[in-house]
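The other protein chains are all here in position, but one chain of the complex has been omitted.
Note that the chains take the letters A and B in the order they are written out, and that residue 1 is the start of every chain.
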Amino acid sequence: MDIFIQQVINGLTLGAVYAVVALGYTMVYGIIQLINFAHGEVVMIGAMIAFSVVNLLAGSGLPPIVIVVLATACAVPLCMAVGYTMERVAYRPLRNAPRLAPLITAIGISIILQHLALMIWSRNPLAFPQPVKSVSFHIGEATITNIQLGIIFISVAMMAGLAWMIYRTRLGAAMRATAQNAQVAGLMGIDSDRIIALTFIIGAGLAAVAGVMVATYYGIAHYTMGANLGLKAFCAAVLGGIGNVPGAMLGGVVLGIVEALGAGYIGDLTDLCRWPVVSGWLGERCGPDQHFVLFGSNYQDVFAFMVLIAVLVFRPQGLLGERVGDRA
Amino acid sequence: MAPDALKKHPAALWIGGAMIALALLALPFALAMVGTTWVRITNLAILFILLSLGLNIVVGFAGLLDLGYIAFYAVGAYVYALLASPHFGLHLPFWLVLPIGAAVAAFFGVLLGSPTLKLRGDYLAIVTLGFGEIIRIFLNNLSKPINITNGPQGVSRIDPFSIGSFSFSKPDTFLGLLFSGPIKYYYLLLAVLLVVIVINVRLQDSRIGRAWEAIREDEVAARAMGINTTRMKLLAFAMGASFGGVAGGMFSAIQGFISPESFVLVESVMVLAMVVLGGMGNIWGVILGAVLLSFVPEILRFTVEPFQQTVFGRQVVEPEVIRMLIFGLALVLIMILRPGGLWPSAVRRRELAAGRE
Partner (left out) sequence: MQPRMNAIALAAVAALTLVACGKEEPPKPAQQAAPAPAAAPAPPPPPPTITVTIGHVAPMTGGIAHLGEDNANGARLAIEQANAAKISIDGKEAKFVIVAEDDQADPKVGTTVAQKLVDAKVAGVVGHLNSGTSIPASSIYSQAGIPVISGSATNPKLTEQGYKTQFRVVGRDDQQGPAIASFLAANNKPKVVAIVDDATAYGEGLANEVEKTLKAAGIKVLPREKGTDKTTDFKAVLTKLKGRNPDAVFYGGMDATGGPMLKQARELGIKAVFAFGDGACTDKMAELAGAAAEGLICSQAGIPPQAASKQFTDGFKTKFGKDPILYSPFTYDAAWLLIESMKKANSPDPAKYLPELAKISHRGATGLIEFDEKGDRKNAEITIFALKGGKVEPIAVVQGGQTMAYNDFLTKLATSAGAVVQQVKDAAASATTAAGDAAKAAADAVKK
């Protein structure tokens, strides 16, 4: 039972990380129906900037929490600038272009950002200094660290803050209006260009925080780290219903838990030597201490994708997405 | 299209066609003078053209966004590798294995298509992406408990194509010209490419092609017109996949060694970029896109270093980094300047022109 609790804790934390990154994807998609493939790279840049700041301040004697806050405070505005530049330079001219053109542009930007990061921070995987000491709390045999709790708390807080902003403020109302129908929103006096730029900026800010979180939690940063994380987070966003803020959170958590439980249990479930009848067929291949595992933890990414596909097959709009009629 | 102009001067068409044909036939020898590596690069480029044409059927003709197309390439490559290498001890001839590879790939295409028929646009993209990754992970892990694909170690010593004693990988001299392995493969690839182009052109103008166009433009209306959208979509996936399968089989034979790391997501994205950049839906545009995106990084590989040396006298930025930076920049710029692709299809051009009014 303790193992199960531990796996759920692992999954929750992993899911919280995915959720924060997914929020950025979902915001941008909600407004302009664009999958911003370069979002993962912005997360990476946030992590790298934080790395530089933390390294700089490591010996300064400031309390660790202050160092992390300062690192975030540096990463966020810089990433926001990156996000804004991306929008102005690469996405705005393509507002009316065929759907796939911004996709290719995003890929180009992703390549550019990765290699700029390579030039600035070198190819080496960067060991992220641990400013905050890890303190473990015990639930039975399972442990949860203060960093994990911090991540879960911060990501819930960010989601709550974002949801509050979108549903309770004028800016949020403007965003929702632009998302529904940009032209009519323009007639109502909303500057859709500005709103879209703001969406990108906020999304990039979220990405920066996510980058700091990821780098602090895992202790490592590398210029290629954005790609895999971005892909998983994008899956999480789609799982929850892309364009839906609570959906991104839910999708992230579900994906994280599925991965953790999958990696933890599918190996045993598909170990044919543990099934009474089948192990008989396998004869001496199932001797003592022998295993015949069909699908082990190496398939943990496959479980995640399969869950995603299964959900989308039965609920094409995602878990919390709205059912949209077939638009031409 | 202006067939009228050409009807007035039919000789121009024949002369132009003959010139292109001659240039293509002589190309490998011209390239080989510079270096056999350029013949290899050309062969890889032709493989990518085949892939792009296959993806063009799915994305360009039928309008189904597929981000996991490289899975079919992988399937074709592995089918060939498993049936023509020491791995299982089978050494079936290529004219038998390639069609099998195409058929298996088509089967996987239908497998991918069936659950996704109701999915729209971006959801379809992510599912196809997931599918591509699933195939790759399976290929990487099917070494235990039973060894099917040999996992990350890959399959090596794959048989090259051979007809009797004529092997495609050994150099031969004929009429005083040296036909090295890559040059022989070039001609074979050119022949296959020609067949594929003809198939594509005929498809586009056929009932099936028009059905796809209808589905792409407005699926509900297409269904209302009596088109069996389910069957057409599955056909698009299957046909696109089969081209990928054939290309994969040839890739296996040419390289002699395959492993799952050649079939990662980045490759799917690259093929999609070739299709979109070239001009989605337009066969010639897609070919252009594939040629450019295959050759430009290689040309950069050869020219970036000498360029830096002559202009700056020393290396300012590492060549590998600069190559990728220029490549990314090129993608962004081309899309901004010509969002329909470099050579958009007639339909797309009309759409974009209308949009600008």
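Operating definition for what follows: a residue touches a chain if its C-beta (ideal position, glycine included) is under 8 Å from a C-beta of that chain, and two chains touch if they have at least 3 such contacts.
Since the structure is predicted, the reported quantities are computational estimates derived from the model, not experimental observations.
Chemist: Per the definition of touch given earlier, which of A:N96, A:Q130 or A:N181 contacts the omitted chain?
Modeler: Final answer for the missing-chain contact: A:Q130.
Chemist: One chain isn't shown here. Among B:H91, B:R157 or B:R350, which residue touches it?
Modeler: Touches the omitted chain: B:R157.
Chemist: Who touches the missing chain here, B:S52, B:T116 or B:N140?
Modeler: B:N140
Chemist: What residue numbers in chain B mark contact with the hidden partner chain?
Modeler: On the chain B side, contact with the omitted chain comes from 1-2, 5-6, 12-13, 16, 19-20, 23-24, 27, 30-31, 33-38, 40-41, 44, 140-141, 143-144, 151-154, 156-157, 182, 255-259, 261-262, 284, 288, 291, 295, 298-299, 301-303, 306, 318-321, 324.
Chemist: Please output the residues of chain A touching the missing chain, sorted low to high.
Modeler: That gives, for chain A, the contact residues 3, 6-7, 10-11, 13-14, 115, 118, 122-125, 127, 130, 134, 136, 141, 143, 145, 214, 218-220, 222, 224-225, 228, 259-265, 267, 271, 289, 291, 293, 296-298, 300-301.
Operating definition for what follows: only the chains that are shown with their structure count from here on.
Chemist: With centres defined as the mean C-alpha position, give me the chain A-chain B separation in Å.
Modeler: Using C-alpha averages as centres, the distance is 31 Å.
Chemist: Note which residues of chain A are touching chain B in the complex, please.
Modeler: Contacts found on chain A: 29, 33, 35, 89-90, 93-94, 96-105, 107-112, 114-116, 118-119, 231, 234-235, 238, 242, 285, 291-294, 296, 298-299, 301-302, 305-306, 308-309, 312-313, 316-318, 324, 326-328.
Chemist: Please output the residues of chain B touching chain A within their complex, sorted ascending.
Modeler: Contact set of chain B toward chain A: 59, 65, 115-116, 118-123, 125-127, 129-131, 133-134, 137-138, 140-141, 144-145, 217-221, 265, 269, 272-273, 276-277, 280, 317, 321, 324-325, 327-332, 335-336, 339-340, 348, 351-352, 355.
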